[in-house]
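Every protein chain except one is present and positioned as in the full complex.
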Amino acid sequence: MEKTLKELADYLGGDLQGDGSVRISGVAGLDDAQERQISFLANPRYAARVESTAAGALLLPPGAKSYGKNAIYLANPYLGFAKLVTLFYVRPPRVRGVMPGAFVGDRVVMGAAVTVYPGAFVGDGVILGDRVTLFPGVALYEGVEVGSDTVLHANVSIRERCRVGSRVIIHNGSVVGSDGFGYAPESTGHYKIPQVGIVIIEDDVEIGSNTTIDRAALGATIIRRGAKIDNLVQIAHNCVIGAHSIIVSQVGVSGSTKLGEFVTLGGQVGVAGHLEIGDRAMVGAKSGIHNDIPAGQVYSGYPAMPHRQWLKAAMAAPKIPEMRKSIIELEKRLKELEALLPAKKGE
Amino acid sequence: MEKTLKELADYLGGDLQGDGSVRISGVAGLDDAQERQISFLANPRYAARVESTAAGALLLPPGAKSYGKNAIYLANPYLGFAKLVTLFYVRPPRVRGVMPGAFVGDRVVMGAAVTVYPGAFVGDGVILGDRVTLFPGVALYEGVEVGSDTVLHANVSIRERCRVGSRVIIHNGSVVGSDGFGYAPESTGHYKIPQVGIVIIEDDVEIGSNTTIDRAALGATIIRRGAKIDNLVQIAHNCVIGAHSIIVSQVGVSGSTKLGEFVTLGGQVGVAGHLEIGDRAMVGAKSGIHNDIPAGQVYSGYPAMPHRQWLKAAMAAPKIPEMRKSIIELEKRLKELEALLPAKKGE
Partner (left out) sequence: MEKTLKELADYLGGDLQGDGSVRISGVAGLDDAQERQISFLANPRYAARVESTAAGALLLPPGAKSYGKNAIYLANPYLGFAKLVTLFYVRPPRVRGVMPGAFVGDRVVMGAAVTVYPGAFVGDGVILGDRVTLFPGVALYEGVEVGSDTVLHANVSIRERCRVGSRVIIHNGSVVGSDGFGYAPESTGHYKIPQVGIVIIEDDVEIGSNTTIDRAALGATIIRRGAKIDNLVQIAHNCVIGAHSIIVSQVGVSGSTKLGEFVTLGGQVGVAGHLEIGDRAMVGAKSGIHNDIPAGQVYSGYPAMPHRQWLKAAMAAPKIPEMRKSIIELEKRLKELEALLPAKKGE
């Protein structure tokens, strides 16, 4: 595919500067771009690379120098870049129907133009929307519902009665609706509390690979619209992940915790159970959260504290042994002074 | 299904108070319960909710107020709740036999009333007990043994010669018996130490989704009876997890470490190799364990320390920068005093 720079400027709604007839056939980073490719500058830190790039054109933020390059100026060059990558490289999945070797149960409701690969399993009573794609090894248990244009990658499991919205992407090996981890202590061991709730995944959610989202004990674990969850994340039973929240890889969220909208949890964060994390709160990587976080706050550390305080505490941490030495030294010197003074008192 | 409150009291062995003829059709939390449902109070913290619940009956601990509700009094209302959830909502899995599309190898020994879904693979020489359920995508390698009433969910892998007991549940995507992580350093790289042992999972164990349990180098990695392991947990080669231990999500246990009975490891805990964790020891979430823990002790932190000590250290941690300032200030003031005193000495 090829587009003129003018066509791309119109597509993105940006301001063209330079030769609009230049033909562009792809997108690349500043260092890798070739003459027929367009690149972008989102972070001023990389401005020096603009001078040396071979890219035939650039996406630039308002007010940036163009270094004599053909350019499209737009408010969010990074978003523009993402849209051009989509334009040049992303094709709708090929519709292949229910392929031989796919297993389809009884009372299944199929939308139009679905693709079910060999080795995918569609349980009894499943409802599939239009243009759903199920890759090999996908297992939809009894009564699952999947919305339109959703893609479930190979070896994803959706357990009994769970509901997945439209335009959802779930990457390979992730599990939606396995049993929550709940037991009642008995003298002889642990009595399993049956997990009879479900998981609801709303529209436009994306879930990485090998992530696990447990079904509710009663009721529903809910991933709200537009939330993005990375690989190897654990979401426990009865959690609610707010709309458009971002959960980075290897995070664990314990049972019944509720996240607001646009919350960000950094990689390997752990959140205790029964907490509330407010809208647009952010948590630094590897933090351990034991208390509610108010909306808009930034927390870090284990146990977590306001991010600025943590930065200072983290900076001071390597100094602790030295501080300890100083205290012992101070005690010695103070003692000497004290020994001196009562003597004087007695004068 | 419907039961009278009298029937439920008899079933649980509790003391009925109020109208035993009330008909109950299900179980719910205090806030969600309807008139035909029974709820429970296990934690006195939630006592206020009892007043406003619409539940038709309650499970209450001895001595609790009933607020004028029909009630069953019993020592462990939480356990009673779990038993009623089981009674009302859990049905034995439907027996479906070896379904078309299932793959069964040579010399397989099948118990009675097994269910093997399409896309499940049963390798040569596998032995299955009675009423085993294998969901789609389960892969049992050569020589695996699975006990009666065990359920293996979709995309579980059990590697060559591993043994899984009776009444075991393994959730989706978990892996039993992949190779332990062992290499002998060579000048040119790493020489793989073949992992020729197995994994033994005893009766009544439950394992979450996408958990990994490595086979032993020689001998066996063992998960003892009644242990409960959550999602995304790593158990390395030659570990022994003691009976009825509880291992929360995203824990990692390094090679050859032995856990006693009824040990609890909180979420995201890491345990180094070749350690012993004593019976009924507990480790707080996110802790890092580098030393043995004696039986019955509670540890937290990274590196871990007795829990009470950690609570104090954690509370003090945000104060470190301020402490450092105080020390510098103290040094300055002390120096001033010292400068003053020798002068005095010279008087």
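As written, the chains take the letters A and B, and residue 1 is the first residue of each chain.
Heads up, the rule we're going with is that a contact is a pair of C-beta atoms (placed from the backbone, for glycine too) under 8 Å apart; a residue touches a chain by one contact, two chains touch by 3 or more.
Just so it is clear, the structure is predicted and the values come from calculations on it, not from any experiment.
J.: Quick one: which of A:56, A:123 or A:137 touches the chain that's been left out?
T.: Answer from the full complex: A:137 touches the omitted chain.
J.: Please pick, from B:137, B:165, B:242 or B:260, the residue that touches the omitted chain in the full complex.
T.: B:137
J.: Pick from B:39, B:115, B:210 or B:245: which residue touches the chain that isn't shown?
T.: Residue touching the chain left out of view: B:210.
J.: Which parts of chain B are in contact with the chain that was left out?
T.: Considering the whole complex, chain B reaches the absent chain at 103, 119, 121, 137, 139, 141, 155, 157, 159, 173, 175, 178-179, 181-186, 189-194, 196, 210-212, 214, 217-219, 232, 234, 236, 250, 252, 254, 268, 270, 272, 288, 301-303, 305, 309-310, 312-313, 315-317, 319-320, 323, 326-327, 330, 333-334, 337, 340-341, 344.
J.: Which residues does chain A use to touch the chain missing from this display?
T.: 27-29, 32, 76, 78-79, 81-83, 85-86, 89-90, 101, 117-119, 135-137, 153-155, 169, 171-173, 204, 206, 208-210, 226, 228, 230-232, 243-244, 246, 248-250, 267-268, 285-286, 302, 314, 317-318, 320-321, 323-324, 327, 330-331, 334, 337-338, 341, 344-345
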